[in-house]
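A single protein chain has been removed from this complex, and every other one stays in its place.
Here is subunit A:
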Amino acid sequence: MPSTTIAGRQIDVNEEGFLSNPDDWTEELGAEFARLIGVDMSEEHWKLVRFLRQDYKAMGETPTLRRVSTQTGMPVKQLFTLFPGKPAKKMAYVAGVPKPKGCV
């Protein structure tokens, strides 16, 4: 398992750089992950990240884009504006939860 030093901390990440253990997450780490992918965090970004963490804890899996949109009331279009290109993956990365499984 690769590990890396982020925000002065030694942490375990997987091959794609996603946090291995969601419990290792802190807001500071989240901010650093966001910086690494060029996302400038606003309050709306944080609202989504907090939802992802809370929903992951409750449901045991990373929510899909559809679920994030219906549960937070934020249109999918806006998710693409806030996390350009691959919002589902980028939100999960910043929130320190596993990459959403595009189910088989």
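The rule we apply is simple: a residue touches a chain if its C-beta (ideal position, glycine included) is under 8 Å from a C-beta of that chain, and two chains touch if they have at least 3 such contacts; residues count from 1.
Just so it is clear, contacts and distances are computed from a predicted model.
Candidate names were "Sugar ABC transporter permease", "Chemotaxis protein CheA", "Oxidoreductase" or "Substrate-binding domain-containing protein", and the UniProt protein name of the unshown chain is "Oxidoreductase".
From the options A:3, A:26, A:54 or A:70, the residue with contact to the chain not on display is A:70.
Within subunit A, the residues in touch with the undisplayed chain are 64-67, 70, 76-77, 79-80, 84-86, 101-104.
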